[in-house]
Structure formats: structure tokens, C-alpha cells
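Removed: one protein chain of the complex. Kept in place: all other protein chains.
So, subunit A:
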Amino acid sequence: MQPRYGFFVCGLQQTQGRLYLLAEFLPPLTQTRTDLKRRDFVGLTGLAAGALWLPAVPGFGGSLVDPARLLEPGLDVAVKKRLADVALNTAKSAGATYADVRIGRYLNQSVFTREKQVQNIASGESFGAGVRVLANGTWGFAATNTVTEAGIAQAAKLAVQIAKANSKVQKEPVQLAPQKGQGVVSWKTPILVNAFEVPVKDKVDLLLAANAAALDNGASFVNSVLFQVNEQKYFASTDGSYIDQDIHRIWPNFSVTAIDRASGKFRSRDALSSPMGLGYEYLQPKAADKVAGPAGTGLIGYRNSFDMLADAALAAKQAKEKLTAKSVTAGKYDLVLDPNHLGLTIHESVGHPTELDRVLGYEANYAGTSFATLEWRAKGQPYGSKLVNIVADKLQPGSLGAVGYDDEGVPTKEWNIIDQGKLVDYQKIRDQAHIVNQKQSDGCCYADSWSTVQFQRMPNISLKPGTSKLSVDEMISKVDKGIYIAGRGSFSIDQQRYNSQFGGQVFYAIDKGKISGMLEDVAYQTNTLEFWNSCAAICDESDYRMFGSFFDGKGQPSQVSAVSHGSATTRFNNVNVINTARKI
């Protein structure tokens, strides 16, 4: 079953097949009617456009508020420190050996339009505190939206009670990697323009202008959306850290549909934008951020700013062209994959298999396990060709993963996951480091709300660009029979991350070193190790861009996390391509 919110964003993605645009990366869980929390908010409103859909989209919960509220300051940092100390002291007195508290104010706004009309504008705020403790070697967690000394003390006591109760069935005590206290520190996403400071009218005008650009260029329908997020997070722990962070994210997106009424055929092309850890400056296009795609495609890739109007106009032309494009002949092709496409393949085939909790079996009942076990790594088999260098980081400016400190107070860093084709490391947090004999956490712990408990989440996982100069046109000039793919389409991978199938937004045939025309009905099916071992060339740094997602899903109850994946255009040889056209 698609996640329930997948259905409720039908207003955005009208065709059923496009739901994944918002449900991106969430494992296909079977969500039952017991999830009343979502059901009653989302289902039970008279609004056709669903003003109350917000709580159903993970990370977009909270009370609906006036947009002006999003600019009002939260609690003063001194008050937060005092409240945090109440939580930590209460937990210690109750018997905790370690405690941390997160006082979080989560703000969001979304604007939905279709064609010439606004469908919905919603602003949300969620405020509360979560206390996590270690008592008798066992974790306990409790949260409250009563952010007063009394409320936070009660949550701290409850967390200790829960820890003590759970410790009765605990077999092995938690081993927490030591973390030096950071003192009183702060970090802020280096944004230029706070999206909440931009009048809603300007955002509506931009989306409607993008829709007009699509309609003027032959689109039958167009839906567009702008998501904006601000996490104001205060973290304190008994290690002596008091960390105030102000984190911003933004994501413009659209889907353009072209219809041929006579034949009943329809095709869509989604935006080639990416969710980013940036402010509204992402929507102020700059020439320096545009990267020309292969000659003959007209495509433009985007770095740290997105030209929504230009991409919407191109999307309409391409959606129309898709209606009559040649259906691919199934077979083996050399693939040239654009970063806005490859990011998703990296996410699924490297990001997930190297999460240590998955490797150990903690996600077996939901997201699955991993082929890349500790035993597998010990064998030293190549994960990819020698060209493949993949790094994890929480630092890249503009990325969704960039923060100063993670949600258990660990300063962020960069580390190698795959070095010259060999798997060298995993993604770990404080209570996992000891499993691989590491002395400290990697700093990739995250909770999607003050009300949910933090756990290991994927940092940015990125493919390093090639070290020798190589442009996308030079890369294509050496391909005899291939396909160039841009954008993300359908994607699916098994629960141990071996077998995957990926589509795209646009496909171009490469014949004897040149783009020869558009293709349709393309998907490639591959095995993770075969795929990365077939990596034959990587463009240089000048082609490097990030792709990301707001909705990486994990855990039960499921939590989301935002993550970016950088890469440059990359060539993979001899990949199995199938034709997805069917007659019904």
C-alpha cells in the first residue's frame, strides 16, 4: 500500500503513478486504519484541496498558523538553557546515567497550485521537548508539548521510568561512545534569504508564472508546489553541551503533463530541481549555477539556484515530445546518468546498505537488512570499480544533511564509505560505534520531531567527481551505443539492496558518440555490485551537483529525514535496459 499521505497529495500529483514524488524513498509500508493520527487530520476536513493535509506529510505537522507567526522568535536561548537544565537534573536525580533533551520548534509552509489557480497555502508550527535518558543501561524516551519547568521535569521522570521498565527485558546494556561536551554553541544554515520573509504572494506569483510557462509551451496540466522548512532546535546533554541550531530547507517542484486526446496517451515531466539546505535564494536563478546538459538535449542542470520558469517551459516541450518519442529497444546499453538522476541510485544502492542498524537487523521488519554485512566487508570484494569513491558527510554547504551538530550533540564531519571501489566504513551513531570498534560517533543521529526519538539516519552520501578534466559532451563522444538519463522516475530495490530498477524523467539515445533523439519506456534493471563495478567514467568537479529528498523513510512508527547526494555525470557500461510499455 502506498503510504497514506501519498494518496492525499494526489492534488499535487494528479496521476496515480506520480505519487512517489512526495512519498519519495519511503519504503512501501502497509499502513492500516489504526493510524488515526493521520487519518483524522487528513481525512476529516471539508476542504477539497485539503488544507489539513499537512500533518499527514511527515515533517509538515503542527498547528496551522498565520504565515506571520513563522517569523516570530521562539523561546529565548537563556530560557531554553534553564529548561534544559531542569530536564537534565531531573533525569539524573531519578537515576539516569546520561540524559539529553531537545527543545524543538519546527516551522513549515507549503504552497500548492495547479494551472492558473492556488490550491492551498498552509503554514505549520510544532513546538515541544523530548527527553532521552539512559538508566540501568537502557534507553528511555518521553516527550511533551508543555514546555515549562514542570512539564519538562515530568517528561524527564517518565523517560527514566520507561528506561527502568524496559531494562528488565534488556539483554545487553547500551554502550555509548564518549562525547566531549561542546559548551554553549550555536549553528545556523548559511542562508541568504529566509523563505518565510518572502511574502506569500511572491511565492504564489512565482509558481503561477512557472505554470504559465508550461501552459504556454503546450502543457495540458501542471501542478506546482513549494515546501519550506525551518527547524529551530536546542540540544543539551549531561556531557555539558548546550547547542542552539537554526536549520533551513527548501524544495520547489512541479509536474507537467501533456495529453494527446485522440490516442488517449499522456506523459509527464517533473521538475529537475532538488530539495536543498538553502533559503529562498535557491529560487533566484544565477547563471553560474546553470550547467549545460549534453548537446542536443537542451537540458540544464542546476547547482545552488533553480530557474523554475525556464525548467517549466522546457518540461512542457519535453512532455509533448515524450508522447511521440521512440520506444526503446530492450538490451544492453552504456548509460550516462545525470546527477539529478544518479543521486537516487546512490541513495538506494549505497546509502541504505551502509546504515549500520540495517546491517545488524534492526530494520528487518520494515526497511529491510543489507547485503553489505560486516562479514561481507571483511572479504574485501569490490563494491565498485576503482573510480568509485563515495563519502558520507554532514557538512556540504547547501546540502540537506548540513548541520553543525547531530541530534545527540556530536559535531559533524566527513568520512569515506567506499574508497577506490572498496567498502571501508558504515554510518554510525553513539550507541553503535563500539560494534565496529570505533571510539566516537559519526554524528548522523536525527529525529524528525521533538516528539520522536533520535536514531541513526543517513548523512549526505555522495560520489566524488573525477579527478581528470571531463565534460559531459566529451563523455558522450566516447559512447557507441548508449542512453542518457536525467531526472528521477520510478525506482525500486529489494530489502537487501541487490536488485534495483530505475526509470527517469527524460531519456536520450546515444549513437556513435552523439545524442540522436528522445526515447521512452526506459528502465534499467541491475544488481548493485554489477552496477558500481561497471562505472567507467566520471565527469569532473565542474559538473558536480546535488540531488536530495525530504522524505527518506525509516523506523516503526516511520520517521522521515532529509538527505542530499552529490555527484557528477557518470558513465556505466553494459547495463540491462528493459522496455516498460504495455498494452491493456
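Methods note: contacts are C-beta pairs under 8 Å (C-beta built on N, C-alpha and C of every residue); 3 or more make two chains touch, one makes a residue touch a chain; residues count from 1.
Methods note: contacts and distances are computed from a predicted model.
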Omitted chain (choose from "TldD/PmbA family protein", "ABC transporter ATP-binding protein", "Cell division protein FtsW" or "Transport permease protein") - UniProt protein name: "TldD/PmbA family protein"
Per the touch definition above, residue among A:152, A:210 or A:523 touching the missing chain: A:523
Candidates A:75, A:193, A:209 or A:259 - the one touching the absent chain: A:259
Selected from A:365, A:437 or A:468 as touching the chain missing from the view: A:365
Sites on subunit A contacted by the missing partner chain, in the whole complex: 1-2, 7, 10, 14-20, 27-28, 30-37, 40-49, 51-52, 63-67, 117-118, 121-122, 141, 145, 162, 165-166, 169-171, 204, 220-221, 257, 259, 261-268, 360-366, 368-369, 371, 373, 453, 489-499, 501, 503, 521, 523, 525, 527, 555-557, 576, 578, 580-584
